[in-house]
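Reading through the structure tokens given below for one structure.
Just one protein chain is left out here, and the rest sit where they should.
By written order: A, B and C. Residues from 1 in each chain.
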Amino acid sequence: MVDFNITRCAHAEFRVTDLGAARAFYVDALGMLEIDSDGDRLYLGGLEERDKYSLVLRKAASAGVGHIAFRVATEDDLEEIARVYEAKGLPIRWIEANTLEAGQGRAVRVQDPNGLPIEFYHEMEQRERRMQKFEEYRGAHIMRIDHFNMQVPNVQAAYDWWTQEMGFYLSEYTVSDDEPERLWAAWLHRKQNVHDLALMNGIGPRLHHVGMWLQDTSSVLRACDILASIGMRESIERGPGRHGLSNAFFLYLRDPDNNRVELYTNDYIIPDPDFAPIKWKLSDPRRATFWGNYAPRSWFDEASLVEDILTGELLPTSDPQMAGRPDFIT
Amino acid sequence: MVDFNITRCAHAEFRVTDLGAARAFYVDALGMLEIDSDGDRLYLGGLEERDKYSLVLRKAASAGVGHIAFRVATEDDLEEIARVYEAKGLPIRWIEANTLEAGQGRAVRVQDPNGLPIEFYHEMEQRERRMQKFEEYRGAHIMRIDHFNMQVPNVQAAYDWWTQEMGFYLSEYTVSDDEPERLWAAWLHRKQNVHDLALMNGIGPRLHHVGMWLQDTSSVLRACDILASIGMRESIERGPGRHGLSNAFFLYLRDPDNNRVELYTNDYIIPDPDFAPIKWKLSDPRRATFWGNYAPRSWFDEASLVEDILTGELLPTSDPQMAGRPDFIT
Amino acid sequence: MVDFNITRCAHAEFRVTDLGAARAFYVDALGMLEIDSDGDRLYLGGLEERDKYSLVLRKAASAGVGHIAFRVATEDDLEEIARVYEAKGLPIRWIEANTLEAGQGRAVRVQDPNGLPIEFYHEMEQRERRMQKFEEYRGAHIMRIDHFNMQVPNVQAAYDWWTQEMGFYLSEYTVSDDEPERLWAAWLHRKQNVHDLALMNGIGPRLHHVGMWLQDTSSVLRACDILASIGMRESIERGPGRHGLSNAFFLYLRDPDNNRVELYTNDYIIPDPDFAPIKWKLSDPRRATFWGNYAPRSWFDEASLVEDILTGELLPTSDPQMAGRPDFIT
Partner (left out) sequence: MVDFNITRCAHAEFRVTDLGAARAFYVDALGMLEIDSDGDRLYLGGLEERDKYSLVLRKAASAGVGHIAFRVATEDDLEEIARVYEAKGLPIRWIEANTLEAGQGRAVRVQDPNGLPIEFYHEMEQRERRMQKFEEYRGAHIMRIDHFNMQVPNVQAAYDWWTQEMGFYLSEYTVSDDEPERLWAAWLHRKQNVHDLALMNGIGPRLHHVGMWLQDTSSVLRACDILASIGMRESIERGPGRHGLSNAFFLYLRDPDNNRVELYTNDYIIPDPDFAPIKWKLSDPRRATFWGNYAPRSWFDEASLVEDILTGELLPTSDPQMAGRPDFIT
């Protein structure tokens, strides 16, 4: 039992090489709300959210991810979490309120045992929710951030950390086809839906994608139509389709820097703390795409490097313990 | 058999007292494309259309309808149609190309035997279709004009005129509950769907509404949400709901001058010239709204006056031969 | 702080006078899954659920509600909850496993201070989830039970009980227009969406409706179409429309015994325990129906009587402390 309460997936910070190009993709095409900006950063949000932002685009020399952030229930939770990382000798960095990210209270950043750059915060400037400002709905009608999906070389170790030390619950998972079964991927949640954090076998530490939640399947199709209409069809990497795992209707997109976002809807709620997790075999043809299509190789091979929270340098990666993609992906 | 070919419902000219208020409704809220304007007129169109416009908003001292227009297949058809009206001694007015309406070729306006102000034209300036400019979709995603609905005191006479003299076909109709059955309303078409022109028993000659075609039911719901969101909820008069007659999913709106438009989708095509018309009894609870709701009194009682094509004055009206609304509308 | 954990709204037991007629409504028309039956009861469920059932139809001499049930996180929570009711001298009844309801573990029933008949349980037989058995989707594609809405004479007292003694959180609420503001209605949740339990001013104790969650607006429209098609259009009482409060797209139906169900979708999640509740004025025209329509009188005046948990008799009701419906409902 952990002594703190992580409430949910909260925001991601993407490194982008061209803020204007990134803005054209996220704001003009996908319809995210542009909430604020300073010289180096654009702060974007969804229609349902009250937190000031859920996606930060930061000007940088190369693509990648600065950090991903979870909200915690109280300020005290920050101290409790810091103690856990300190006890393991892991890197920690306190960020004073409003120094790096506009509107955010005091935060702590850590490098988890897998190398993932994580921020925890409690206080955040609130803004007016736009859910009922229907005249402002544009693009994919993105409602809110939903989850992070990370690639790590050792999924079992990462799973152990996030469930045992950080208090996450398992909703669904994938195991290898051979015996004994090995964990290929795990979907973990704190808020009551399928995930706040997914861990997948692969070259890592890397961020595979950030998931954005939409209200319906037609919003996913509208995103495809708009992207193709404005000449961004090459940003469409995979889908639209339905996942077997999570039941979500999805679309995977690459932003102009090749950072990946998933448009995601039609999953389900998990209000029961004793929800029996759903197991999938890696080779089940309905697992990844319920309709049977395979993901392209790029979807397995490519992902965003992540920063060292202390130096801001992009971290080197390690090869996964299992093959980097299923052997049926040629 | 008629000697000319009316191809379809083409455009309507609404009198509006405040062009800015009308623009806020049709363009900002409903998402119609603003194609052109001159001092007195705004020219609006739908996403699927190539004709320069399908709705003209004309500044006037009071609400009402200047004319409704049908396209014909050839220039010669205009002469043939004019001969029919001349032979009956009905008012005719030739409009030279580009004199009253931007981009329109030579046209002929008539006052039909019921007093309805009708324009026929063949040539029209074409514009780029926006159907695949998905980034321009706004509001109700209005695709195209679909039909006119007119109130007339003598539906049988109007029906006879439009089917026998103008070559329209009957798709569906409503008859009185008493015997012998009398015609209460008729849905007539030239293009291959339920109607280009509906004729309803009522105080007339008046235009009851112009129907705009949408691609799906969610576009109707989006219109409701946006109108409520921006403070125009009082423009919603009836619906959303499904018509029994036509099967269409509908919403009736009143513009700032109380001219009425219907958002309309989910009807069907009629490619067979020998389609057997569908008869409905006036009191059938599924006829008007399939789900059983009644229309409000205003929907029966209120409609737009129409102009004398020669003087531009609004025409006086006569009471209908049957009661102005069904007796179950209290 | 309470010493137990109510996890969610779980099931309702409706009294019905004709099991066959009720089955035609819930199973044949709305598409709920028929899971089990015994002589007196039908057990129905939704596509997303794993609990054996979420709606029990019990044959009875008159309409009404046997009880509403919440799930708790552990068996021990039952004892803790029982202690609270005992301490207040409120009626309590222990139900041994599988004695009244098939598949349910030991449960405790109470009569809350407002007279509401509540059941708490932890164990329930699990069944295969049908969420990905798409060939079994029928009718409204009901995914799961979402909430109970209860009418009580003293909303403030009921609100105090459920928030202070039972641990519920406030998401949205309605206050009177006069000063000082009085609480007209409150939406309370344990699972992370708008509500598990709503409390409304009115004649009570009564159940106003049970809310069933759908995945999209088109499922609501499909329900209307099917009900009208099979001759049950009179079961449609209000809607479809969008609520301002909760943002949900809704439809209110009356079953053959006049028990009321709401088809409900498009609300939002509340993962933050410190979510700032949203306040609505009773007369705000966008509160109840965002598009401005008023609910019919029956919606305010009529509701289902509830049983005495000890005797099974239907409880007498009291008039509300405020007028039973807003004064703009004539």
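The definition used in the following text is that contacts are C-beta pairs under 8 Å (C-beta built on N, C-alpha and C of every residue); 3 or more make two chains touch, one makes a residue touch a chain.
Here the structure is a predicted model, which is why all the values come from computation and not from measurement.
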(message) For the chain not shown, which residue from B:17, B:126, B:164 or B:321 touches it across the whole complex?
(response) B:126
(request) For the chain that's not shown, point to the residue among A:7, A:104, A:192 or A:217 touching it. (result) A:217
(request) Tell me which residue among A:249, A:264 or A:299 touches the hidden chain in the full complex. (result) A:249
(request) With the full complex in mind, choose from C:135, C:178 or C:274 the residue touching the hidden chain. (result) C:135
(request) With the missing chain put back, which residues of chain A would touch it? List them for me. (result) 217-218, 221, 224-225, 227-229, 233-234, 236, 240-242, 249, 285-286, 290-293
(message) On chain C, where is the contact patch with the chain that was removed from view?
(response) 28-29, 132-135, 137, 216, 218, 222, 225-226, 228-230
(message) Could you pull out which residues of chain B are in touch with the chain that's been left out?
(response) 5, 7-8, 48, 50, 71, 73, 126, 131-132, 143-144, 190-193, 215-217, 244, 247, 266, 268-269, 271-274, 276, 290
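Definition applied: only the chains that are shown with their structure count from here on.
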(message) Measuring between Cα centroids, what's the chain most distant from chain A?
(response) B
(message) Based on mean C-alpha positions, which chain is nearest the centroid of every protein C-alpha shown?
(response) C
(request) Indicate the whole-number Å distance between the mean C-alpha point of chain A and the mean C-alpha point of chain C. (result) 34
(request) Please compute the C-alpha centroid of chain B, do the same for chain C, then give the distance between them in whole Å. (result) 44
(message) Nearest whole angstrom, what separates the Cα centre of chain A from the Cα centre of chain B?
(response) 50
(request) Give the residues of chain C that touch two or more other chains, as numbers and ranges in rising order. (result) 217, 290
